[in-house]
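Moving on, here comes subunit A:
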Amino acid sequence: MNFTTPAVIAFLVVLLLAPAVAGVATRTKSLLTGRKGAPTLQLYFDLWKLVQRGAVFSETTTWIFRFAPVLVVATILLAATVVPLDGRLSLIKFSGDAVAFAYALGLGRFFLVLAALDTGSSFEGMGASREVTFASLVEVGLFLSFGTLVVVTHEISLSGMLGAPFALHWTANAAALVMIGACLFALLLAECARVPVDDPATHLELTMVHEVMVLDHSGPDLALILYGSALKLAVLGAMIISVLIPRANLSPAASIAVLMLGLIVVGIGVGIVESIMARLRLPKVPLYLAGASSLALFSLILVLWNPA
Partner candidate 1 sequence: MLELFLVVVPLAAGALAYALRKARARSALLLTVAMLHTVAVGVLWVHKGSALGGWLMADDLGLLVLSLVSVLFLVVAFYAVGYVRYERPRGGRAFVSCLLVFLSATSLVALSQHLALLWVGMESTTLAIAPLIYSRDDRRSLEAVWKYLVISSVGIALALLAVFLLATAQPVAGASRALLLPDLISGASHLDQWWLRASFVFALAGFGTKMGLAPLHTWKPDTYGEAPSLVGGLMAGALTSCAFLGLARFAQVALAAGLQDFVRPLLIAAGLFSLLVAAAFIIGQADVKRMLAYSSVEHMGLLVLGLGLGGAGAYGSVLHVINNGLVKVMLFLAVGNLVLATGTSVVADMRGMLRTRPVSAWLLVAGLFAVTGSPPFGPFVSEFSIITGAVREHHPWVAGATVLMLTIIFVGIARMILGIVYGEPSTSDDEVSSVAERPSLIIGPLILASMVLLLGLYIPPPLRGAIGRAAASLGGAAP
Partner candidate 2 sequence: MTHSTLQLLLLLIVLTDFAVLGSSRLSACIRWIALQGAVLGILPLVTEGGLTIHVVALAIGTIFVKAFVLPGFLRWAIREAAIRREVEPLVGYMGSMLLGAAALGAAFAVTSTMPESARGSLVVPVALVTVMIGMVILITRAKAVIQVVGYMMLENGIYIFGLTLARRVPFLVEAGVLLDVFVGVFIMGIVVFHINREFDSISASKLTELRES
């Protein structure tokens, strides 16, 4: 446990800013496609509105359906604690916490999928099966990226990989790390159900992946799930920022400022991708993820081969 002030502040910043990042993405897309669009902070209002409402549960559902939204947010929060959000140290640090990070996200997804299956709706089952397929491919790229960072830094905790010692390795491995950043961004788009893998704005159940799974959630439960998605985007975004901009040498205040700016840039990036790309056909998605993974594989081979 390292409850240093900057770490706690960075953690709170990510928690609070998360809905805005998703908002920035939506807003960017609106502006680029020539529309006015919803306010950037719309998600805050939505969440507030949903929290005040009651929830409706189908009679066929069990406790899993009610339990899942809480668990989703809890696992993402857990994942956030092991990422060095302030650029130095994470709240919790232990050897191999990168694996914990991946499986915390995996656990949340597992329960979300269970909840989707729990409703007995065929659409939700279909969405769940797609979600799981893509997630299994995302993990390949994620672990290859972690592997690369481990080889570069000789550290096996996320704090070590992305925190203080990391900055020293940038000059020697610039190309590999840029590719890791690109790979992680591609994975972020898949993991957070964004174009080109999924379209958060779609309303056709047949083509939906992530959104279709949460159709039956309502009220505070839906609020939790929406917040969870936004938080995941922010945490993964923060991780990319840590890879591309080592902040160990900055003052805590500057570091947090860079984090906030970086999150906005990530949001804009997601928005730009959404406005210039079309969603891939479903059979093409594995190829997209394989491409992202081969970027990570390539950088892994590079750093293994040339351990400067």
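Annotations
Here is the rule we use: a contact is a pair of C-beta atoms (placed from the backbone, for glycine too) under 8 Å apart; a residue touches a chain by one contact, two chains touch by 3 or more; residues count from 1.
Regarding selection, all candidates are chains of the complex that A comes from, given by their letters.
Source: prediction; values computed, not measured.
Candidates 1 or 2 all belong to this complex, yet only 2 touches subunit A.
Considering their complex, residues 174-175, 179, 284, 286-287, 290-291, 294-295, 297-298, 301-302, 304-306 of subunit A touch candidate 2.
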